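Sharing a structure with you now.
Excluded from the complex is one protein chain; the other protein chains are retained at their positions.
Chain naming follows the written order as A, B and C, and within any one chain the residues start at number 1.
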Amino acid sequence: MTCFRVGGDVRQYFGRKLLIYILTFFIAVTVDWLIPRFMPGNPIDIMISRAGLRGSAVKTMYDYYTQLFGLNLPIWQQYLNFWSALLRGDLGISIFLFPTPVADVLMGAVPYDLALLLPAILLSWWAGNHFGAFAARSKWLDNTLLPVGYILTATPYMWLGILLAWLFCIVWRVFPLAGGYSFDLRPDLSLTFVWSLVSHWFLPFVSLFIVGFGGWAIGMRNMIIYELEADYSHYLEALGAPRKLIRKYAFNNAVLPQITGLALQLGVVVAGALATEVVFAYPGIGYLILQAIHNQDYFLLQGCFLFVVIGVLLANFIIDVAYVLVDPRTRIGMQGGG
Amino acid sequence: MPSPKKKNEILFFALRNNKLRIGLSIVLFFVVLTFVGPLLTQYKPDEFVGPPSSPPSSKFWFGTTTFGEDVFTQLVYGLGSTFMVGLIGGGLGTLLGVLIGFTAGYRGGLVDELLNMLTNIVLSVPALVVLLIIAAYLQVRSLFTESIFIAFFAWPWAARAIRAQTFSLRIRDFVDLARLSGMSSLKIIFTEIAPNMMSYLLLVFILQFGGAILTAATLDFIGLGPTNAISLGLMMNMAVLWGALILGTWWWFIPPGVAITAIVGALYVTNVGLDEVFNPKLREM
Amino acid sequence: MLKLDNISKVYKVGTFGGKELHAVSNVSFDVGDREVVSLIGESGSGKSTIGKMILRLISISAGTIVCNGVDVSTLKGAGLKEYYRSVQGVFQDPFSTYNPIFKADRIFTIIRDEFFPRISAPEWNDKLEKSLTDVGLNPEHVLDKFPHQLSGGQLQRFLLARALLLDVKFLVADEIISMLDASTRIDVLNLLADLKSRGLSILFITHDLSLAHYISERAVILYRGCVAEVGATEKIFGNPLHPYTQMLMASVPRLDKKWGQVEVELKAKQSGLTGGCVYEERCPVADTGCARDRPTLVEAECDHFVACIRYKDK
Partner (left out) sequence: MSLQVKKLTVYYQTLRWVVRALEDATLTVADGEIMGLAGESGCGKSTLCNSLILLKPPMRLVRGSVTLDGEELPIGDMERMNEFRFKRISVIPQYAMNAMNPTRKIGKMTKELLESRKVDWKATLPELKRRLDLVKLSHDVLNMYPIELSGGMKQRMVMVLSTLTDPSLLIADEITSALDVSSQKAVAEMLVAFRSQGCCKSVIVITHDISILYQIANSIMIMYAGQLAEKASTEVIIHSPRHPYTKLLISSLPTVGVKYSERHLKGIPGSPPLLLNPPVGCRFRERCPVAFEKCIEEPPFVEIEKGHFVACWKEPAKNA
């Protein structure tokens, strides 16, 4: 691995990136705090109307809730409390799972999400790039395999989920339809439980994988054609270098912008995952959000929002760091070399 | 290799580019279906007209839903709202992108740095999640408000592309020559830079249009679509909610999905075709 | 006509404008009326930056530019437009100076809309035709054509015709012929020199010494943003003083002398100047006396003469 010379500029570059992410997080949290307070409809009224209370009980419950959620304090006080609670990791109490705090509910859903998202994103990124590079090899391949890529990337995530669910769960009965694991099992490390986990996980993973795969294939096809037209490819050709070497260099250079592409596409992929989880009732954050919406559980909804935002921003920052490590041009460019 | 007049040269390649031809024909087919469809069917999308969950037949071309609504009618009306979201959302997104992209690209310096930061911030916030929250709170949601929210989160993609293109045009000498001829910056942007980017703006609009449709479909699917209109996403949502999978009524959720995939796919293919027509380097491929 | 007084240009580079790049640092020279001054420098010497500062296409970090008594650096709006009535520029790449999607002669219509709004059509047409013929173009062949249908030479002549239409007093020609072919290049250069006779003063920016020598009376040698040498062209080319200029003169590929010859000549001139023995520099046994005075031929032995102070007349 090349020795990583940390010059002054590199720190400044990361400092600036970090600043942007912190600013983004700050704005996202503020937006998240603003919504319930300024949107039409008051969460407390909705909760009470759902509980079907009458007469004096309405008043007392209203006061109790207002006091509980601290809605009676002055606005800026509420904002500070919100931040202090957030920093302590207390995301408030879920409404429809009343006593359990939002944080715990989320903790239950996060492992499923990571298990689904990480492999789906990384594998589709890796496979898509190699497929795109392969498709750019010849005109015939380009004209046949590429439209497939366009169809895939145009498919709405959830629709592919429904199709797969219908085909594999209903028509051919190969995979279970809903849930994280079959209901009659208690979570333990036995083989049956693990197998049930995997079989529930498989279809959402495949649908996320396929749609993402199309997008990366197209991106790579365009980038690699651009690199194969670059001067250094022509020079290697003129020196009789074998096609394999030229393609290897072109691929390595074409992959770099795909890394930044990964950071940009993260938000879109996460959104797709939410929809897919709804189709398979897969107990990730997406499914939680759906339940929160149906039960008007605003605090759970806000908690999910914060988790997703933090996850995406963190991933973006990691990808930015990886990019500087991998691409010598930016690293050396920053140190004013050359 | 000098070429004859620019105009008919582009036309020459446009007519021969089969990606463009296929893409455009599919999109046109659905546009026609949107206008002709409602005339072909005498039902309303939410009217109970036939036996529930009946398979496609001569009477109900795409069969009926669990409530006995005609799927074909729902599809046709849904297409209308999907295109509407695409137009308003995509159009507004492109407009915002153009404004911010142009000013950032042309002015440069601090303005560029600030606008760029704003673009990156909105880009790194996962748009759909924020949309979820907003939509969840809005009890009554119209197609129009949904399009505006979608546009609000789609413009950064357009802004990035247009900023890069404006920047590459700004350093060209003909901008300096225009300034030497006493033209004001605004006039330079609209009479010198913008016309050069018409082809590019079209490409950006097509992508925004497709993107808006996909985002709207996802939103509707989660149940946060317009409350007063039918859309393809809503159809799929209802299908899943009311057990179309278990009942095996495949004709309820397959047509909307095919429609969205076909429209958005055709738009992307048209985009690639246009890109090949406008920039000769790709033409040889 | 135009006086540059200690002008500098500093660019902010790096993230948040951390570091400063001194493209031009306190350059001063002036261009008299009806005079062609060549600004010679290699890439990165800041010659184009100076050109852009004079044309007010980029801001001036320090110093002033005075044109006919008016300080140009502070001109704004109408004042700047008036300034463009008398000062114009011609750029290097003809195909980047024309907006590709419009006809080439659109640059004239822009001029008419901006500077001659109330001129009548026939009057404008023959003013246009006159300036086109002045630059050696036939109006029928060149008007109503797209830029890619005209040659580089024709496009550059269009720009000169544009300057004639405004009857400018001062023209900044930034490498205007470096993209042209050898055969068409010289005609555009002659045309530029003819403009001088019509009362125009020209700042000819180039990296090509032979072009500068051919066309300019005075030359300014620029190196990394600072003026190395200024003066009459013959003096600078004939007797370069600054080591950088000497290196330039020794390196420029000429058609009459090989590089080796030029080097020997330059060396001879230098040592000749000092009046000492010409072999002094490479002589292994040279001493201080050798550099001071030129030894004459002495008869060291019968019918054997030598020019070296180590030998006395027999």
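One rule holds for everything that comes next: a residue touches a chain if its C-beta (ideal position, glycine included) is under 8 Å from a C-beta of that chain, and two chains touch if they have at least 3 such contacts.
Predicted model only: the values in this text are computed from it and were never measured.
Although one chain is not drawn, the whole complex shows that of A:L141, A:V171 or A:L245 it is A:L245 that touches it. Across C:A193, C:V230 or C:L266, the single residue that touches the chain missing here is C:A193. When the omitted chain is restored, the residue from C:K19, C:K235, C:K258 or C:H304 that touches it is C:K258. Contact between subunit A and the unshown chain involves residues 230-232, 234-242, 244-245, 249, 252-253, 256, 327-329, 332-333, 337-338.
Residues of subunit C in contact with the chain left out of this view: 42-43, 151, 153, 181-187, 189-190, 193, 207, 209-211, 213-215, 233-234, 237, 247-256, 258-259.
As a working rule, only the chains that are shown with their structure count from here on.
Put simply, the chain nearest the middle, going by average C-alpha positions, is B. Chain geometry summary: the mean Cα position of subunit B and that of subunit C are 53 Å apart.
For the pair subunit A and subunit C, the distance between C-alpha centroids works out to 58 Å. Contacts with at least two other chains are made by no residue of subunit B.
Not a single residue in subunit C touches at least two other chains. In the complex of the two chains, the subunit C residues touching subunit B come out as 52, 55, 57, 80-81, 84, 88-89, 91-93, 96-102, 107, 110-111, 114-115, 146, 148-149, 159. Of all residues in subunit B, those touching subunit A in their complex are 117, 120-121, 123-130, 132-134, 136-139, 210, 214-215, 217-218, 221-224, 233, 236, 239-240, 245-246, 248, 250, 253-254, 256-257, 260-265, 267-269, 272, 281-282, 285. By the touch criterion stated above, subunit A contacts subunit B in their complex at residues 20-21, 23-24, 27-28, 31-32, 35-36, 39-41, 139, 142, 147, 150-151, 153-160, 162-163, 165-166, 169-170, 177, 218, 225, 229, 263-264, 266-268, 270-272, 274-275, 278-279, 289-290, 292-294, 296, 298, 301-302, 304-305, 308-309, 312-313, 316.
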